[in-house]
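Take this structure, written in structure tokens, and hold onto it; I'll ask about it next.
For chain A:
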Amino acid sequence: MGFLGDPIKFIGDWLKSLIAPLNLPPVWETFLSTLTSVIAVASFGLLIVIFLIWVERKVAARFQDRLGPNRAGKYGLLQTFADMVKLITKEDTTPETADKVVFNIAPVLSVVSVLLIWAVVPFAPTWFGTDINVGVLYIAAVGSFGILSILMAGWSSNNKYALLGAFRAVAQLISYEVPMLIMLMVPVLLASSMGMVDIVARQDMWFIVVAPLAAVVFLISAIAEVGRTPFDLLEAESEIVAGFHTEYSGMKFGMFFAAEFLHIFTVGVLFAILFMGGWRGPGAEQFPLLGMVYLMAKSTVGYFIAIWMRSTLPRIRIDHMLAFNWKFLVPLSLAILIVTAILHKLFAATTLYIPAMLVGNLVIFLASLGALRAVAQRQRKQRKPFKKRPVAKAA
Partner candidate 1 sequence: MIPLSWYLILAAALFCIGFYGVLARRNAVVILMSVELMLNAVNINLVAFWRYLNPNDISGQVFAIIVFAVAAAEVAVGLALVISLYRNRKTISVDEVDLMKW
Partner candidate 2 sequence: MLDNWLFIGIFISIAAVFPLLPIVIARFLAPRRPSLAKQETYECGMETVGDTWVQFKVQYYIYALVFLIFDIETVFLYPWAVAFDVLPLFAVFEGVLFILILVAGLAYAWRKGALEWA
């Protein structure tokens, strides 16, 4: 097998042989090996951002019929490094009236909250940072640090726009966390475990097949959690300057920026793990590297949908967005959870399992479409007739 069979194990063994002559006590050995794997996972997370920023700018440019970055390096690949150099050498101003300590902690916390998710991501059969038995809830829990960091940033800036932006952002994030939490329960329920490794291991049939609606609702609410267009009320440049990070400049702004880019890809990774079988694929059991490739390839699905939505849809008004969540997504997700639970209990391990699940999903889908239609029709009736505006005559 050697290096190509399982590179991580290969490198790990090599490192172990390196420190073996030192005869460290076992506590230190555990500590060092944990530290090494932590640094490996965390730097993978951060390095991938550099690449992702380039990918996203290229893809978004194609949607808008542009070329995107193409000057720095081949295909503009070095563009992100150029941006990094720029951000590092920019002057970093802190407003006089800001609460300095809180102001400086907030950007760090926002990166931490996203990076922490990567601790439980199973990259391949034997490659994962750690496998805690509450993995799914852990993901939801570290997300709350992100919410806190936004509040801290907005409040400490001592700027009306920043505070207003932070409040709107938090209202949005906590609202969309409800359907996300409920939809995270569906894979947990189907796999009977909260561990990420277990969830991947139980997906002989991808969960997106048995619970397609849950996957869609999860993706929508997770994208809203990131706060990208069409859900970018956090920033809403045309309304509240730049939202909660109005006062940030230089590298601290860069950290918020990096956290956002990493977060959107993390959503894709989570979508792939929870609903699309994670690293599973032909040959992945033998060659972990192949599993990693599968996971990254599957992750681009959710990631691409997010970029697609971003470059296609306009921003939603805040009242519409919250109403969409509380009056549509939350009831819908509860209905999906109840129906999935009952059908899973009744039909699991029978031949009718997949058809029954699909019919259940179809019924919910049609019912929700009908409800949306009825609401739209009622609103159309209530609307005042459209007044024709005088049109300027062509000179």
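Here is how the candidates were picked: all candidates are chains of the complex that A comes from, given by their letters.
The rule we apply is simple: a contact is a pair of C-beta atoms (placed from the backbone, for glycine too) under 8 Å apart; a residue touches a chain by one contact, two chains touch by 3 or more; residues count from 1.
Since the structure is predicted, the reported quantities are computational estimates derived from the model, not experimental observations.
Participant: Given the candidates 1 or 2, tell me which one touches chain A in this complex.
Facilitator: Per the touch definition, chain A is in contact with 2.
Participant: Residue numbers of chain A touching candidate 2 in their complex, please.
Facilitator: Within the complex, chain A contacts candidate 2 at residues 30-31, 34-35, 37-39, 41-43, 46, 84, 87-97, 104, 107-108, 111-112, 115-116, 119, 129-132, 136-138, 157-161, 163-164, 167, 170-171, 174-175, 177-178, 181-182, 185, 188-189, 192-194, 241, 246-247, 250-252, 254-255, 258, 318-319, 322-323, 326-327, 330-331, 334, 337-338, 341-342, 344-346, 348.
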